[in-house]
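Excluded from the complex is one protein chain; the other protein chains are retained at their positions.
Labels run A, B and C following the written order; every chain starts at residue 1.
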Amino acid sequence: MGDLFWPGDERAGDHFTSAAFLRAMVAVEADWVGRELPVPDDVDRLAREAESGGNPVIPLVGLLREAVDDPMVHRGLTSQDVVDSALMRMARDAVADLRRSLGSVAERLAELAEAHRNTPMVARTLTQHAVPTTFGFRVAAWLTAVLDAYDDLGRLSFPEQLGGAAGTRAALVELGRDLTDDVPRWHTTRAPVTRLGDAMVGCTDACARIANDVLVLSRPEVGELAEGSGGGSSTMPGKANPTLSVLVRRAALTTPQLAATLHLAAAQQVDDRADGGWHAEWAPLRDLVRRTLVAVSQTDDLVAGLRVDADRMASTLADAGDAVLAEQRTMAELAGHDPAPTYLGDARQHVDDVVDRARRTVKEAP
Amino acid sequence: MGDLFWPGDERAGDHFTSAAFLRAMVAVEADWVGRELPVPDDVDRLAREAESGGNPVIPLVGLLREAVDDPMVHRGLTSQDVVDSALMRMARDAVADLRRSLGSVAERLAELAEAHRNTPMVARTLTQHAVPTTFGFRVAAWLTAVLDAYDDLGRLSFPEQLGGAAGTRAALVELGRDLTDDVPRWHTTRAPVTRLGDAMVGCTDACARIANDVLVLSRPEVGELAEGSGGGSSTMPGKANPTLSVLVRRAALTTPQLAATLHLAAAQQVDDRADGGWHAEWAPLRDLVRRTLVAVSQTDDLVAGLRVDADRMASTLADAGDAVLAEQRTMAELAGHDPAPTYLGDARQHVDDVVDRARRTVKEAP
Amino acid sequence: MGDLFWPGDERAGDHFTSAAFLRAMVAVEADWVGRELPVPDDVDRLAREAESGGNPVIPLVGLLREAVDDPMVHRGLTSQDVVDSALMRMARDAVADLRRSLGSVAERLAELAEAHRNTPMVARTLTQHAVPTTFGFRVAAWLTAVLDAYDDLGRLSFPEQLGGAAGTRAALVELGRDLTDDVPRWHTTRAPVTRLGDAMVGCTDACARIANDVLVLSRPEVGELAEGSGGGSSTMPGKANPTLSVLVRRAALTTPQLAATLHLAAAQQVDDRADGGWHAEWAPLRDLVRRTLVAVSQTDDLVAGLRVDADRMASTLADAGDAVLAEQRTMAELAGHDPAPTYLGDARQHVDDVVDRARRTVKEAP
Partner (left out) sequence: MGDLFWPGDERAGDHFTSAAFLRAMVAVEADWVGRELPVPDDVDRLAREAESGGNPVIPLVGLLREAVDDPMVHRGLTSQDVVDSALMRMARDAVADLRRSLGSVAERLAELAEAHRNTPMVARTLTQHAVPTTFGFRVAAWLTAVLDAYDDLGRLSFPEQLGGAAGTRAALVELGRDLTDDVPRWHTTRAPVTRLGDAMVGCTDACARIANDVLVLSRPEVGELAEGSGGGSSTMPGKANPTLSVLVRRAALTTPQLAATLHLAAAQQVDDRADGGWHAEWAPLRDLVRRTLVAVSQTDDLVAGLRVDADRMASTLADAGDAVLAEQRTMAELAGHDPAPTYLGDARQHVDDVVDRARRTVKEAP
């Protein structure tokens, strides 16, 4: 069902829904027992029955054994093996989509930066006019943020779990399963989860960095940017709101605390399975991944539709007048020469460098 | 649909679901226009269409006007009036249920404290045995936490919004609506939301304080408490886990960050309607309220079923031996008399005081 | 020593410094033993020796007993009694100063709102021009936020602790101390701390709400407000930055997470003294209180020096032109009359109501 509390949620598709979670858990069980297993269709019942054992695996195993009458179903596994492996399978799929989406943002930004490599605008620091810059240089900053986030996504791994009751694989050995490989066991060491969470926040940080600029620069008094098609108002005809930017910014206000929750849960790990620290991960991780998918997709649309008013940029810079060149005069005097005709440093070279980085990064992505 | 990511979620019933949100928004619009309005049945469509304007009111108004062919629907309101009023109506209902549930916890704890007013056990500080105490005294601490949270719930208010496009009620005056009353306007000052959030966290803090003790005291090596019916294991027959406590503890690891998000959103208020700070509230508020309802309900069951092993408490205290009376000897020596037969201070009086507070508090609740 | 990491820190004076903490602890011990006690002058040594027992009371008691050769020093108390009582004494003093400072902000805002009760400006929602409003109406929103925070400060209480080793006051009774009163015991139920934290964040939320508007409205393209004396630049002569607003906004990005930490610590309470949840409170509480004192003081200066450009407000509204009156035309048509000459609803009445609230609130403050 659509989520009225998070407009745009449908952009995350089926990633990390309860239905997807169920399918992923059944797939883990099926792979383990080496046979096809049916996906129960009563998610509500499973959800209700999940409470008594604290997780959905116990009622699921009951249904699966009932359905296929195979006593080997789930044998040697523990609930956490199934839940963690299912979470990682969902995460792997979500991150694959996310990289495609963020890669698209990067490509669009690379084009935008090149197109505006020489578009002059006034730089702003602490809200006030500073010195001249170019819009391409600004876009290069957006692109840097996106590429940093993209790099972090590429470093993630999605290990499954296979430990049995207490991680020792005792039941597996007793059952005679072959266990020659060295598989990481992270039942109580949650770096795979916290790294995933941190990387998600890196993405929303980058998207918000763009949205913030659009929100400032599309204020009517500034007017240098505009969203492709603004959102309407329920009462004011003709108003065009930068809705995508607003929604992206919204996401980034919520995700850091979700990732912090994953770390707090990691820091509560104890014994061979934690008494709450594990259970606290699932919903925040779901929300974190879905909101990141939504925010990146919205940013992709935002950048695709962005309207740049280069004339307005030029006239604002011209109006800013002498003040934005005061620094240059000081420097020229110190250097003992007349001020150079432009005061843009290596801005254009920097744009080229960042665009190059983008092209290499996205092309080399697996 | 059941939430596999948050076992126990169904305890929160229909509070703050998308369907409830929709009904509340329609009710706000109906009250305003002074006629019955139909509740659209396609939540998914509304959710999808909510993105372009950033909130679900714009498509909702479209559907409502279509359905009743009344141009006065929504006239004079703004989206935020409808969303904020609907959130507060949902909050008012949820808090009413929450107070009933938390009041039940308080009553059960008052009974438990009285029943164990004289049940000796060893106090533990920084995990180590300290001096003698009673289980009733410990329960009085739980009860204090619950009553503090209960008091905070009682202080909440749930103001609606009625401001129009920019809060000035210009359209209402233009339409000739009577506006003699002084209604608070909090479109960009979010204390009603942040106070609600803080109060929710107060509830989960209190519940976790109980759950933490149950988790320690039901460890097999301690064995002084046990949950009424423990949860099973997917692989180990006969294992009884303190599942309710685990799930309560889980909730309390996540709620502080949700309330922090509400404050961060409040601190991002700007202009006459914020560019993301407002939108960031809805989902965290939903999650915060629902998780609190679930945690308090689970705590109610936990306390109702709690099994106390007074013999084990007594024998642990006895085994702790001389060490727990070392402080008493020092004090008696300083006071120049033999140690008194018990070393419980005013523990019993304190239990009575807290129980009295509970009885007064819950009885006087409106 | 001044804090280079938090410019403005000195505004918090001696509140919650290590030296103040030490003095408060000595005062608690002195009150208890009923005699003057010297304040040790080697804070560094105490800090170093605090680690082995986990808190500074153990080495402090050693020094005090050495200094006055009185075996009754600290007798009957526990470390937590002393630390918690000292924290509450410091908090009580800090909140008294904070209320004075926030009351001053409220008074200044009340004057500003009245002065600009009729100063027209354009309202902005989601960054875009909406309908006409007045600057006084905007200031009334700022004032509402401040008064809500002020009210919450007034509800705080600062209970001390007196429980002995495990809260039962056993040693006190053994020593024959008179204990007729019912004193709250909150060693493991931390509402006094979390409520304090939440109230602090309410203050920074309110201050940031003001700062955000100043930051937007003092952008050169908007130019409707300016800080009294802007901050300079290290390289650009003549630049005037809205530094106070920047620093206030900074604070509000950090305080919600500090208050969340207090709640998380509260939710980790266990046994009769927690194994980390207690210790985690001290530094975050210190930072939270000091940053709030600084932010409110900076806001007081910010409001005192604020420069309002009413002409610019008027011309921006005029330039916004027809679009900001589109809603009015719709409403007038629906109502069947010509548009009224102004479109400000009850904005002026609302300003008066909020100013009245401010006058009552600050006057009635104890």
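We take it that contacts are C-beta pairs under 8 Å (C-beta built on N, C-alpha and C of every residue); 3 or more make two chains touch, one makes a residue touch a chain.
The shown structure was predicted, so the numbers you read here are calculated from the model rather than taken from an experiment.
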Decide which residue listed in A:R190, A:K239 or A:R290 touches the omitted chain of the complex.
-> A:R190
Using the touch rule from the top, list residues of chain C that touch the missing partner.
-> 1-10, 16, 18-19, 21-22, 43-48, 50-58, 61, 74-79, 82, 164-165, 171, 211, 215, 229, 231-236, 241-243, 245-251, 253-254, 257-258, 260-261, 264-265, 268, 275-277, 279-280, 282-284, 286-287
Interface with the undisplayed chain - residues on chain A | 54, 71-72, 75-76, 78, 123-127, 130-133, 137-138, 141, 144-145, 148-149, 152, 155, 164-176, 179, 182, 184-191, 194-195, 198, 201-202, 204-206, 208-209, 212-213, 216, 249, 252-253, 255-257, 259-261, 263-264, 266-275, 327-328, 331-332, 334-335, 339-340, 343-347, 349-350, 353
Tell me where the left-out chain touches chain B, residue by residue.
-> 124-131, 215-216, 218-222, 230-231, 233, 235-243, 246, 257, 260, 264, 316, 320, 323, 326-327, 330
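Everything below uses one rule, namely that only the chains that are shown with their structure count from here on.
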State the chain with the largest centre-to-centre distance from chain B, centres being mean CA positions.
-> A
Provide the C-alpha centroid distance between chain A and chain C, rounded to the nearest whole angstrom.
-> 33
Chain centre separation in whole Å, for chain B relative to chain A (CA means) = 30
Geometric centre distance via CA averages, chain C-chain B, whole Å = 24
Do you know which chain B residues sit against two or more other chains?
-> 54, 75-76, 78, 164-165, 171, 249, 253, 257, 260-261, 264, 268, 275
